[in-house]
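Here the complex is missing one protein chain, while the rest keep their positions.
Presenting subunit A:
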Amino acid sequence: MIKVDRLTRTYGGFTAVDDVSFTCQPGRVTGFLGPNGAGKTTTMRIMVGLTPATRGSVTIGGLAYHDIPNPGRHVGVLLDAGAQHAGRTGREILTLGAKTMGLPLSRVDEMLALVSLTDAEAKRRMRNYSLGMKQRLGIAHALLGDPSVLILDEPANGLDPAGIRWMRDLLKGYANRGGTVLLSSHLLNEVELVADEMILIGRGTIVAQGDKASLLAQSGPAASLVTSLDNDALARALQGQGYAVTPAGSGLRVDAEPVQVGRAALEAGVVLTDLRSGARGLEDLFLELTAGTQREGHPAAATQLQEGAQA
């Protein structure tokens, strides 16, 4: 439904988004994951026409955003929950949206109820909203026009744990009804639980994409953690079959699938007390893939950003 095709955006000498391509399918939640400043927001801003692309294109349902008539009815957008007039009430903000889209004002009440903002809260001015309330209002605004595509930038930011679960259920239900959801986050845990598909971006380029299983499959060689009643005998048996074995805590770390370790133990007649996969999780993969783009201990990344800002 959303098709990003070789998208590039440069600011002077700084490339914020570099030749990015991916697709978001209807009926699925696509997680857009990357560290701060990786280019997630820039990509999403280009999607809705707020930032022009230097090269490449984005289409939503086959159309450029600019060519979608009354786009709020088709694409729900939340790029920055704080980007609302501080002096308007929550209800007024939704009313302006509903009026622009040509919706009955009853839709405002429906959306306020959906995101659990009370009548009293809806009458408060935006400047008195907490970050979590702003996010709820932003979600309500994005859903106003009953769109079939949702583009949400860091929607869980500022929500409490209950709010994050609520958001997760909301987006899952939305995708199950056939909607297309693209949500960005810099927190893996947030995305991992809700996304059917994940796109990992670092320093403007996509470093990996796919569903959770296929991402884990490419997360490196198989490894197992095993503990037995006779570690020495098991180690000899495994080494005899050509697997590398290193001691790890009270057990062994083996560069092999758990099934291969189990079989070797059976053949050697060693009793296992613990056997599990030692493969790295998504978090390791995420950190490794984006390692060159993390700010911590990488002054080069920081200076590149500064140059970009000056240019």
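Following the convention adopted for this analysis, a contact is a pair of C-beta atoms (placed from the backbone, for glycine too) under 8 Å apart; a residue touches a chain by one contact, two chains touch by 3 or more; residues count from 1.
As a convention for this text, contacts and distances are computed from a predicted model.
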Not-shown chain resolves in UniProt (candidates "RNA polymerase sigma-70 factor, ECF subfamily", "NADH-quinone oxidoreductase", "Cytochrome c biogenesis protein CcsB" or "ABC transporter permease") to "ABC transporter permease"
Given A:M101, A:L193 or A:A233, the residue that touches the chain left out of view is A:M101
Missing-chain contact, candidates A:M1, A:L159 or A:V181, resolves to A:M1
Of A:V4, A:V17 or A:V77, the residue that touches the missing chain is A:V77
Sole touch to the unshown chain from A:G62, A:P104 or A:P161: residue A:G62
Where subunit A meets the left-out chain, the residues are 1, 3, 25-28, 45, 48-52, 60-63, 65-66, 68-74, 77, 79-80, 82-88, 92, 96-97, 99-102, 141, 148-149, 178, 210-211, 214
